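Removed: one protein chain of the complex. Kept in place: all other protein chains.
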Amino acid sequence: MFAGLLAVARRDLLLAWKRPGDVLNPLFFFAMVCTLFPLAVGPSPEQLTFSGPGVLWVAALLATLLSLNTLFMSDHEDGSLDQLLVSPQPLPVLALGKTLAHWLISGLPLVLISPLLAMTYRMPGDAMGVLMLTLFLGTICLSLLGSIGAALTVGLHRGTALLSLLILPLAMPVLLLGANTVSLAAGNEVYATGIWALGAYAVGAISLAPYATAAALRISNE
Amino acid sequence: MTAKLSGKDLTLIRGESCLFKGLGFALNPGELLLLEGRNGSGKTSLMRAIAGMLSLEKGEIYWNDIPVNRQRQEFHGALVWLAHRTGLKGDLNLVENLRFEASLRPQGNVDLAAVCDRLAIARLKRLPLRSLSAGQQRRVALARMLLADVPLWLMDEPFTNLDREGRKLVMELTEEHLLKGGMCVMAAHQDIEINVPVVRVGL
Amino acid sequence: MDALAMGNYGAYVWSCFGLALIVIVFIEWRARVRHNQVYRDIEVRIKALEEQP
Partner (left out) sequence: MWKFFHQMASPPHFYRIAKVLIPWFAVPGLMLIAYGTYAGLFVASPDYQQGDAFRIIYIHVPAAYLSMMAYMIMAVGGGIGLIWRLKLAHAVGAAAAPLGATFTFLALVTGSIWGRPMWGTWWEWGDPRLTSELILLFLYFGYMALRSSIDDTAKADKASSVLALVGVVNVVIVHYSVVWWSSLHQGQTLFKKGGPAMDADMLYPLLAMILGFTFLFGAMLARRLRTEVLYRERRTRWVRDLVMSPEGGL
């Protein structure tokens, strides 16, 4: 049952290994957006501490979005998406495999470098842990939501702009939960609700999104 | 009438035009289904419909007399599709590509080395596919088809990009497959020389 | 006049009701225009086809 998941994930990781640019571009983008903000509003420490969680989260959301439109694009262009659709494996599982690889390639690195950027925003140590945890859960949600959007827009000419239009409103609850939880943690307040909500969202997304992605892939590949 | 693979009353409308209407066919082991027609007459669409990737306006495709929509996975386990685009990754080499395909489906006991020798691609094993010629890439796609070891071959224009030798090889391979009791659906606008029962569908 | 002024809130209340009226009338008018357009297009096309031998 999970043979297909592992096979697809392994192949996509191998492909990413041969083209490391795909991994690094969203990371650079993430770091650059985080740099832009202090340049725009000034380096005052209070302001940076106050807005840090929001900025980091918005930057992570945009970086994920940036990496999403290539999720099915190359598969569509070289015909291997067609081959996946006629393979004897259940398509939702294959879609989950692709999403897993996408998360490992573009979501997890964001989580790992986020403390570095959070440090420049003078985020307290406890809040940094919460930031990593929310980004960990949040990027999973975003990759899964994004895979639905990427599957719906695969093969369309104006795919990239459309993808953002479709995904951003869907991603708003994730952003809202994530950023506010980090803010609460940074202000030494109770933040458990947000973590639980994000965790529940992630579980729900893992179990439902692959079906939507699979349906969308079949539809847009007709 | 029971046939292994059959289609009844197939109708497909794409955008403004009706590609085919009330089309039917039946195919039994050892037979070749040849789809003939001009460019744009719907050969590829019909093949995609047979593979279960296109929803038809009307009609149903049957495998063992059961609609394929109701047994998609079993049906897909019994077919391999040689499409217009090879569906192989240019960044990976031959072995990596074929290993990926192998992990998606249970493999028959076909020897990789023998297949590569037969297709004359053995010395290309470690090169990224991107650096191969179009004809060589097509041979790799053929290798994938042979390794899958399934009864039904769907071949969409299998002769494109192949030299004379390659075309002859495809016909030989198809003939062997059919003589072993396999089935083949082929879309081609060239004449083919295969000594097997041919069912023709004109589009 | 007092009833219309609504204790200084008149401008807000009336603009809401007015806007609702304008928006609904506008989209309904657009829908009508589009329906007639679609119908005419089909009519023209079908009549052109019928006149061909």
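A, B and C are the chain letters, set down in written order, and residue numbers restart from 1 in every chain.
Keep in mind that, in the parts below, a contact is a pair of C-beta atoms (placed from the backbone, for glycine too) under 8 Å apart; a residue touches a chain by one contact, two chains touch by 3 or more.
Given the structure is predicted, the values throughout are model-derived calculations rather than measurements.
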Touching residues on subunit C - with respect to the absent chain: 3, 6-10, 12-13, 15-17, 19-20, 23-24, 27-28, 31-32, 34-36, 38-39, 42-43, 45-47, 50
Residue ranges of subunit A at the interface with the undisplayed chain: 148, 152-153, 156-158, 162, 165-166, 168-170, 172-173, 176-177, 180, 184, 193, 197, 201, 208, 212, 215-216, 219-220, 222
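We take it that only the chains that are shown with their structure count from here on.
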Centroid distance [mean C-alpha coordinates] between subunit C and subunit A, Å: 42
Subunit A and subunit B: spacing of chain centres that average the CA atoms, whole Å: 37
In the complex, subunit A residues that touch subunit B: 3-4, 6-7, 10-11, 14-15, 18-19, 77-80, 82-83, 85-90, 218, 221-222
Complex contacts: residues of subunit B adjacent to subunit A: 48, 51-55, 73-74, 76-77, 79, 81, 83-92, 96, 100-101, 103-105, 128
